[in-house]
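The structure under discussion appears below in the form of structure tokens.
Certain chains of the assembly are absent from this excerpt, and the rest are unmoved.
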Amino acid sequence: MSIGRKQWAIAEGYIPPYSHGPSPQMTSHEAMCILNAGDETAHVEVLLFYETRDPVGPYRFEVQPRRSRHLRFNNFEDPEPIPTDTPFSSVITSNVPIVVQHTRLDSRQSANALLSTIAFAGDH
Amino acid sequence: MSIGRKQWAIAEGYIPPYSHGPSPQMTSHEAMCILNAGDETAHVEVLLFYETRDPVGPYRFEVQPRRSRHLRFNNFEDPEPIPTDTPFSSVITSNVPIVVQHTRLDSRQSANALLSTIAFAGDH
């Protein structure tokens, strides 16, 4: 089974700087969910774009065949952590077709807020 | 009337483990809304992808001609229920064109939160 594209973009990116509620479930976070429905390991590279400095990355991840992987931007570490309260965008590339969805849990206030959208799929 | 595709994917999947408010309306849930605008019954198969084990499914559903159907992942039973508080992804295939939209109501906190996005449409 194969579905998806090899290049994706998420224009909106923002890690809320604080949270309410029990950790880690209700910790404010920015997440990227990746589906690799195919038979080969996906080698995924994420490049981050900022407003006032050069891109950072690639951050490298593997998604095993026939697996889902939910990555929290909050946990990105190599080459460097992502600052909170700072807008960014991301481009995701893979050697095999994947599907990417963007989700944020914002629990800065006592009630959590959620957003989600399928990322922008490139032409390949 | 015909609109849609025969293959769809939702990369994000997560059933919140608890809820606030009256059941079933305000029960935390993950839903997949399917539109079959055509003249033939849609035979829909959903395959679930997890982070650390092999895919589960297919879950099979029918959507009658010219009908809408809102499926809660919470209620999936055959071949097995979906564990709560566990990330997953889904691929939806149909014999005729359908339209798929992903929605979550998260009522873990006293105020509900909502997300929705049109699923990723495959090439066919």
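Chains here go by letter, A and B, matching the order in which they are written, and residues are numbered from 1 within each.
What we mean here is this: contacts are C-beta pairs under 8 Å (C-beta built on N, C-alpha and C of every residue); 3 or more make two chains touch, one makes a residue touch a chain.
This one's a predicted model, so the numbers in the text were calculated from it and none came from an experiment.
Taken as a whole, the complex in this structure file is built from 4 copies of one protein sequence, with 2 shown in place.
Quick note on the criterion: only the chains that are shown with their structure count from here on.
As a whole-number value, the distance joining the C-alpha centres of chain A and chain B reads 21 Å. The part of chain B that touches chain A in the complex is made up of residues 7, 9-14, 47, 49-52, 54-55, 85, 87-89, 91, 102, 104, 106, 108-111, 113-120, 122. Put simply, chain A touches chain B in their complex at residues 1, 3-4, 21, 25-26, 31, 33-37, 66-70, 99-101, 103, 107, 110-118, 121.
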